[in-house]
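Every protein chain of the complex appears in place save one, which is left out.
Letters A, B and C name the chains as they come in the text, with residue numbers starting at 1 for each one.
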Amino acid sequence: MDFSYTEAQESFRHELRDWLEENLPDGWLENPEIPSDREERNAFFKEWQQTLAADNWAGIHWPEAYGGRGASLIEQTIYREEMARVNAPPQINLIGVNLIGPTLIEVGTEEQKERFVPNILSAEEIWCQGYSEPESGSDVASLTTKAEKDGDEWVINGQKIWTSYAHIADWCFLVARTDSSGTKHEGLTAFLVDMDQDGISTEPIHQANDDRTFNQVYFDDAVTTDDLVVGEVDEGWDVVMTLSAFEHGMTSIYSIEQEYLDLLEYCQEETRGGTPLIEDDNVRRQLADLDARIQAAKMTHYRNVSTQMETGTPGPEASMDLVVSDELRKDLLNFAVDIKGPAAALWDNEHEAVDETSGYIRSYGSWIAAGTGDIQRNIIGEQVLGLPKDIKSKTSHRGE
Amino acid sequence: MDFSYTEAQESFRHELRDWLEENLPDGWLENPEIPSDREERNAFFKEWQQTLAADNWAGIHWPEAYGGRGASLIEQTIYREEMARVNAPPQINLIGVNLIGPTLIEVGTEEQKERFVPNILSAEEIWCQGYSEPESGSDVASLTTKAEKDGDEWVINGQKIWTSYAHIADWCFLVARTDSSGTKHEGLTAFLVDMDQDGISTEPIHQANDDRTFNQVYFDDAVTTDDLVVGEVDEGWDVVMTLSAFEHGMTSIYSIEQEYLDLLEYCQEETRGGTPLIEDDNVRRQLADLDARIQAAKMTHYRNVSTQMETGTPGPEASMDLVVSDELRKDLLNFAVDIKGPAAALWDNEHEAVDETSGYIRSYGSWIAAGTGDIQRNIIGEQVLGLPKDIKSKTSHRGE
Amino acid sequence: MDARLTDEQQRVQETARDFIESEGGIELARRQLEGENVVDDLWNELADLDYTAITVPLEYGGFGEGMVYLTALLEVTGRYALPGPLPETAAIAVPLLTELGTEDQQSTYLPAIADGDCRMSVAVYDDETESLPHAIQMRAEPTGSDSESAFRLDGTKTLVPYGDDVDAVILAARTRNSQGYDGISLFVVDTDQDGVETQRLDSLDWTRPMYELTVDDLEVGDKALLGPVHAGGSALQTAVDRFTVAGTAMLTGAADRAVDLSVEHGTEREQYGHPVGRFQAVKHRIADMWIDMQSARSLVYYAAWALDNDEPDATRAAAATKVYAADRLHRVFSDDIWNHGGMGFTWDHDGHIYLKQAKSWRNFLGSPESNRERLISARLATESAKSPSGES
Partner (left out) sequence: MDARLTDEQQRVQETARDFIESEGGIELARRQLEGENVVDDLWNELADLDYTAITVPLEYGGFGEGMVYLTALLEVTGRYALPGPLPETAAIAVPLLTELGTEDQQSTYLPAIADGDCRMSVAVYDDETESLPHAIQMRAEPTGSDSESAFRLDGTKTLVPYGDDVDAVILAARTRNSQGYDGISLFVVDTDQDGVETQRLDSLDWTRPMYELTVDDLEVGDKALLGPVHAGGSALQTAVDRFTVAGTAMLTGAADRAVDLSVEHGTEREQYGHPVGRFQAVKHRIADMWIDMQSARSLVYYAAWALDNDEPDATRAAAATKVYAADRLHRVFSDDIWNHGGMGFTWDHDGHIYLKQAKSWRNFLGSPESNRERLISARLATESAKSPSGES
């Protein structure tokens, strides 16, 4: 057991740290401001991603041949930690970088790799992922969007939901049903679909936090072509599984830890009745509890990374990450709102450590987007601990 | 809405209070001591019950003709409250008084009533209740103990478990299977069985708190007679339902409240580092939470009693009582042990408000005896709220 | 003893429910949060139904009822997150005017309130980060000769609910150099006079707008002073207790509907080939929501009755409602969102309306922490009062 970093790893950290200091948007460390106008914001994010990509910092886990650094898992861990530390702007092509690119590199045709992969890290083409449907919920395999063959084209009809970035995406990684005769896991096919066509329209979902980052996507005789099938026709579930393996490791524990540290600073600065919040017994107690939970989650993540370093796949502890970190963020932000005092009744963030109020409402979104804790607990119970399957489990869900 | 008591109710309270002052065992209020020797303890409890019965205080809800007072539900509420206030000794024939007597009065034959009912309140005959079996768990209807007809006798074979008082009981209210051809709710029959026979043996269960108040009861060609069948042969489930209706209202909220008040006193008297426990922020906070929960449970009980006054049956809120009060007692005793400081590592109750350590372990028993919160939550979900039945619910459980 | 609503109180609830549903139910709250102001029209209708008159004494054209009737009604308005300063007017202003007001003040405001011609709110916070009584800092300087006949108010109050929708506010200011509840005086300040201005704040709960209210060197005479000078603190605390119970009542009604929404979803929505309410994770979560909602309701019933009857444990009972409900009803709304999966997080699902309301209410006029302290102090006081009197 050894929690220390090698010299090479430490120098990787410092290289990144130095690079960030030089390349973060002007004034970011003092005042990390994102343009409120939608167009400007997208441009801002795109520019940031291009800055990253220019110096091979956009997809460090990608092979060097594709603009990555072939970074080890430990280096990826350091990367996440450092990015969280400076609260770096998000990558606008997150889905392309983390999921689609690696999937195409693994199972795409040579033509697909040549055509699409080079445009991902630099965000020249932005990707979205067409999985969930209104009726399928977390049971992705039950999807009903249809793709029918018509010559060397496929005609797509149906509706997707909870599609992040769809409104700005150039391409969609879509899973559709191409054969309804078998079980629900059979007859699915993965397609790459050009979003710029008449047959596709998107509609933002008005979220509880008054934001609109998710979308519904309507496919009305949308088309794509044979050469844009990923993997085999009717064997899309295998592709889904390949892609979902890349979802592991997208932990949010580092940003949660950073939010906690910001909150700690806030509690030292803010006073109530002339006394700093940090001197309040109850505040200290709750901070201590959060601290211990964050450390536990982080160390579990380290164990998980260590296992993956050896075996290539994360240990069963990985299933914990979503349950633990989503509940942790929700509790953290809940507490952060509570200690604002009566000002908790206001949206404004004048009295906030970071952006608690809207973060607090938003946390319900990621909590649910993760498929809810119920499904994660089923996965742990059945797949990790081997408990008897639920009545439902003849069917399936993501990650199964 | 009116939470006040009428003058008649207040005078009922004072009559009881005066009677208790006069008739409680000597020195009880100052030092409520129960003999530690088993024989002596049983004699002590029996004498107490006879004292109660002599003045019609043993089964106040019974008809006057049978030695009760025909007390209203409000009077029963007052009775429970006053008994808890002085921490009165328990009735040794609790099962007979609360369950068997009322059931026989309602569905017993005239002969059964004459023979058995008069000996219950005075504890001349002590009763136990033979329901649960090792394999049936909370699914009482799945029991397998058999009674086979042999002339005008019934021959009983099987095993019961979790039978309180079986080791001292004179009679057992037994439910056995008399016909296995139908569904599991069919073919059950209720019997009155003399415990004083060779075919019956009891074995105490060694409990987690090192106590032995529950028993296993073995029936090995035990016999009873036709005239001791309660209700109809093969229609025992109806009798089970009749009896279980009398289980409602056996709330423990008053004794929990009394334990809380004792704990409050303890926190005012005990010091840590020279300061009374009650001045500790965290102690105050936790006491306040318990206080609010106790008040909520008590007021819900009042609402429930009020509904029952009008309709004859308790409202759906009654299902809450077990879940809420068991968890409340467990949390209360847990907290009571925690605030003992390092002395929590000791069994002795020198530093205790009442009898926390053993009560704390014991609380797991009543928590589980109630059929666990899972079953109560199923009942609430399905029967109160009308949610779809579980996979299991073609079968059944107590209270269904 | 009957711990339930009377038939008449239940009828009040049914009528209110029918009325609000006929007006669109929670659509009223949705119109409000989309920027429309539905309060004016709605208030007239509430007045037509006599709801504004419930707590007003008989001699001023009201029904002379107390918290029991009012909370029965508020449970229903809370169910639909109905906009309007009803709890502020009926649970805070009316009882304060009734208890402390001069005949002149009473006859000025109470009949108008009963008739729906006057709505009121409260202006206590000078600083939105501080708790009561610390948050009350505004000075009311005596200007008259006898130091109790005229005062000058100057400063800005914040977190004034419906500040621009009301005709007057109960304003708390200090007439002495003090920090606690001592030295606080209450004033009734009409909002339409010169020197009083309001400014909208961005509230978390858009159905209940919050305002800043600035009084600019405003001279008020003894007609504005409500109750004894320097000694308004204790009446304010009781008023806050009433508001606490009123707020819990509203959230209980909201929680009741959240349970209904979850049950409906659990029955209709299918996943993996079964209605989701068949799965114990969902079923038990809804059962727990229901238990918490019913428990909160029980606490409200008793606290309302205890306040109306000046029971010795009224303060404890009122504080207990917030101690119990602050986290638990918040969890009810969270769990309803959880039960609904992705749909729960949309603007279209009503869950966020309730969640934001619960969160806004949590620290407003008393945090759970301060209510824990109020509860346990009250409990210790009543227990020590009991002991020497011979009761064992």
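Rule of thumb we're sticking to: a contact is a pair of C-beta atoms (placed from the backbone, for glycine too) under 8 Å apart; a residue touches a chain by one contact, two chains touch by 3 or more.
Worth saying up front: this structure is predicted, and the values here are computed from it rather than measured.
Enquirer: Which listed residue (B:Lys46, B:His61, B:His301 or B:Lys340) would be found touching the missing chain in the intact complex?
Expert: B:Lys340
Enquirer: Considering the whole complex, which of C:Tyr125, C:Phe279 or C:Tyr302 touches the chain not shown?
Expert: Once the missing chain is taken into account, the touching residue is C:Phe279.
Enquirer: Just the residue numbers, please: which parts of chain B touch the chain that's not shown?
Expert: Spelled out for chain B, the touching residues are 132, 137-139, 142, 161-162, 205-210, 270, 272-273, 282, 330, 337-338, 340-348, 351, 357, 360-361, 364-365, 367-369, 372-374, 377, 390-393, 395, 397.
Enquirer: Going by the touch rule given at the top, which residues of chain C touch the chain that is not shown?
Expert: On the chain C side, contact with the omitted chain comes from 279-281, 284.
Enquirer: Considering the whole complex, not just the chains shown, which residues of chain A touch the missing one?
Expert: 1-5, 9, 29, 74, 77, 85-86, 261, 264-265, 268, 278, 284-285, 287-289, 291-293, 295-297, 299-300, 302-303, 305-307, 309, 317, 320, 323-324, 374, 376-378, 380-382, 384-391
The rule is simple: only the chains that are shown with their structure count from here on.
Enquirer: Taking each chain's centre as the mean of its C-alpha atoms, which one ends up farthest from the centre of chain B?
Expert: The most remote chain is A.
Enquirer: Which one chain sits nearest the middle, judging by mean Cα positions?
Expert: It is chain C that sits nearest the middle.
Enquirer: Would you please write down the residue numbers of chain A that are in contact with two or more other chains?
Expert: 282, 391
Enquirer: Quick one: which residues in chain C touch 2 or more of the other chains?
Expert: 274, 278, 282, 369 - these are the residues of chain C that touch more than one other chain.
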